[in-house]
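Of the protein chains in this complex, all but one are displayed in their positions.
Labels A and B are assigned to the chains in the order they are written; within every chain, residues are numbered from 1.
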Amino acid sequence: MTDTLAKAAATPPGAARPGGPPRRRLRPVVRSVVKHTVLILCALVMLYPVLWMVVSSLRPNDEIFQAPDLFLTNLEAGNYGKGWNAFSKPFSHFMINSGIVVLGAIVGNLVACSMAAYAFARLEFKGRRWWFAIMLVTIMLPIHVIIVPQYVLFSEFGWINTYLPLIVPKFLATDAFFVFLMVQFIRGIPTELDEAARIDGAGHPRIFLQVILPLMVPALATTAIFTFIWVWNDFFSQLIYLTDPEMYTVPVALRGFVDAQSGTNWGAALAMSVVSLLPVFLVFLFGQRFLLRGIATTGGK
Amino acid sequence: MSATAELRSLRSGRRPAAKQQNKAAFFFLLPWFLGLFVITLGPMIASLYLSFTDYNLLQPPEFAGLDNYSRILDDARLHQSLQVTFVYVLVSVPLQLALALALAVLLDRGIRGLAVYRSVFYLPSLLGSSVAIAVLWRTVFGTEGLFNEVLGLVGIGGRGWISEPETALSTLIVLNVWTFGAPMVIFLAGLRQIPASYEEAAAVDGAGRWRRFWSVTMPLLTPIIFFNLVLQIIHAFQAFTQAFVVSGGKGGPADSTLFYSLYLYQRGFGNFDMGYASALAWLLLLLVGTFTAINFWAAKYWVFYDD
Partner (left out) sequence: MSGSAKARLLGAVALSGALVLTACGSSGGAVERSDGQVTLRVTWWGEETRAGLTQEAIAAFEKEYPDITVKGEFKDWDGYWDALATTTAANDSPDVVQMDELYLASYAERGSLLDLGEAGEFLDTSQFDEESLKTGEVDGTQYAMPIGVGVLANIVNVDLFEKYGVELPDDATWTWDDYADLADELAEKSEGKLNGSSITGGMDTGSVRYWARLHDDELFDKNGDVTLDPQTLASMWQYNLDLMGSGGVESAAQAVESYNAGLEAGSLATGKVAMGFSYNTQITALREASGADLRLLRLPGSGGADAAYFKPSMYWAVSSQSDHPAEAALLTDFLVNHKAAGDILGTERGIPANGEVRKAVTADLTENDKIAVEYMESVTPGPSPVVTPKGGSGVEPMLQRYTQEVYAEQTPPEKAAQAFVDELQSEIDSAK
């Protein structure tokens, strides 16, 4: 173990020279107060627009754009009721739809991307660099020139107005972002561990499942959280592939409040924006604890 | 020690089991291969073909040779969009990553209420392409926005930050930096994966906090920094949604926020000029590809892998 450490500490330029006196000028308490003050100030600046959104969702329509401050004078909770029941289905219907798509996408990304990442990170095979390059190239074309041929393809499959165009590609590891992410994380796992398993007679599937996967929980959690957030917010493909309002997802429904010509019901739109933000916020709040797991079992909180 | 060294040489040298790994690799890559050949590649090749045609979406494409590509040379708006995009990439990516890394380190461990802080800092990124983002940004950088009020407190006169050509792009850069949540989380996950024992051992060796960070944490984090850099550059080159939402899809005022992807979209869908838009897309691919290749090449000199 010390051996590994020595390597890690010595390899980069400017390695730690032993013997330097630990500097601790600030008392821990002062340090902590300063830290928290800075963080809270930053947080307030960061959050101003979000707070504005929440406050405005509680204002009558004719006050939303008249008052730039954050003080509520007339509380108008009715926006939430109006927004919730604005369409032929309650807003929960669209949230469930989004939930289905998100769930499928998460499972797909976790399974397919981790498999592909294992191959790219740990296996030697013909043309590995080229395949990896091709994978990166696939995310370099803007969706707007891909969408028409892709629509033709999916409509040949009979997938229009289903969730398949939004879910199946995830099971086929088309999100190169996550493959690359996991590759980087797997490369950070010491190979000694899988070599040891190999000496014990484990094949690749077992090494993948029993050694690598448990050690890359932070990357998997990141993937799951990001997939949730991005699919939940993704607008364009959901707009194109879902035609029946019954199938609409949250982002498509949210845009159903907006019309430049006949007017936008901003109260309801902002209220439902807040509502649709809640699940992602909660998922992040509770999901991020999984980022704490992984290899760092000692020393961390 | 010797066992490790042996394994190490095995890995870097020609491996006797290479053939077996071809098979295993094929198995692990099967979903990805399927996706590539059935879903991804077809539309990509189609768009490449369309870039050599005159295609208005509503009528069949007509082969036009290199017409679209020759138009690129003297398209003033394209040049404007390239300039906007380069400024955006070169300024916002480093800023965003620096902020994300700083906060990730700060929020890694050892403070109360970590989960809440992290979530709060991530919150802006959750808004994504929400319809509300344009409204929200106006409340910050509009003529009566928060920013002007703060400036007013210190006696500086405000201006219409989002609606003047000179400053509009800066506000979008700030918007991008503001949503640093995604790279921050990735940094956090990376930090968590660094075995605590490394740092502890360095501490035992007497290394100070700052030095431990630079000589232990940073090197081990370089693969993640590299990842964020590559992906954020790819994303920034394709930046679309926020500019679209904030400028009402126009890239205004006076083309000052005309991102490359936005221009491409305007040509393709607004002007039914999909052949040209496809050519623009492939030019973008070349550009982004070149940047990425340079990144990978440079990575040899600063990215440290433990394997």
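Criterion: a residue touches a chain if its C-beta (ideal position, glycine included) is under 8 Å from a C-beta of that chain, and two chains touch if they have at least 3 such contacts.
Everything numeric in this text was worked out from a predicted model, so none of it was measured.
Touch with the chain that is not drawn comes from one residue among A:Leu39, A:Ile106, A:Ala121 or A:Ile147, which is A:Ile147.
For subunit A, the residues touching the chain absent from view are 61-66, 86-88, 147-149, 151-153, 155-156, 160, 235-236, 239-240, 243-245, 252, 255-266, 268. Take subunit B: the residues that touch the chain left off the picture are 26, 33, 36-38, 41-46, 49, 56-61, 134-135, 138, 142-143, 159-160, 162-165, 246-250, 252-255, 266, 269-272, 274.
Basically, only the chains that are shown with their structure count from here on.
Distance between subunit A and subunit B, defined via averaged C-alpha coordinates, is recorded as 14 Å.
On the subunit B side of its complex with subunit A, the touching residues are 1, 4, 7, 11, 15, 18, 21-22, 24-32, 34-36, 38-44, 46-47, 50, 57, 106, 109-112, 114-132, 135-137, 139-140, 144-146, 149, 178, 182, 185-186, 188-190, 192-202, 205-209, 211-212, 214-216, 218-220, 223-224, 226-227, 230-231, 234, 238, 240-241, 261, 264-265, 268-269, 274, 277-278, 281-282, 284-285, 288-289, 292, 304-307.
Subunit A meets subunit B in the complex at residues 1-5, 8-9, 11-12, 14-23, 32, 35-36, 39, 42-43, 46-50, 52-53, 68, 111-112, 115-116, 118-119, 121, 123-126, 128, 131, 134-142, 144-146, 148-150, 153, 168-169, 171-174, 177, 179-181, 184-185, 187-192, 195, 203-205, 208, 215-216, 218-219, 221-222, 225-226, 229-230, 233-235, 251, 254-255, 257-258, 266, 269-270, 273, 276-277, 280-281, 284-285, 288-289, 291-301.
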